[in-house]
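With one protein chain withheld, the remaining protein chains of the complex are depicted in position.
== chain A ==
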Amino acid sequence: MSDIFKELEEVTVEQYDHYDLPKWLADPVLLVARSPELYQGKEYLVEILAAQVREYDVYAEAGCCKWAYDHEDIKRTLRWLED
């Protein structure tokens, strides 16, 4: 398995187990992480997804500046991965 898929799995499990990443979002991300053969050539997007999961914040849209990622960002990247 490519390092980036392994990294995506680790960070998603971490965010789900210990932080605020909801199951409905963690499940499709883990599906990507555990199916590297389906996403060959899309590693750049997987890298972005891993960064977004790592910096996931339920309240990313709150306040004046958006310096975290929220469920909309992750959903969008999942959609790009399927395009």
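The working rule: a contact is a pair of C-beta atoms (placed from the backbone, for glycine too) under 8 Å apart; a residue touches a chain by one contact, two chains touch by 3 or more; residues count from 1.
Here, contacts and distances are computed from a predicted model.
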- Item | Name per UniProt, for the chain absent here [options: "XdhC family protein", "Aminotransferase class V-fold PLP-dependent enzyme", "Serine/threonine protein kinase" or "Proton-conducting transporter membrane subunit"] | "Aminotransferase class V-fold PLP-dependent enzyme"
- Task: Among A:K6, A:R34 or A:R76, choose the residue that contacts the chain missing from this document, as touch is defined above.
- Result: A:R76
- Residue-wise, where is chain A in contact with the chain that is not depicted? 44, 47-48, 51, 55, 65, 67, 73, 76-77, 80
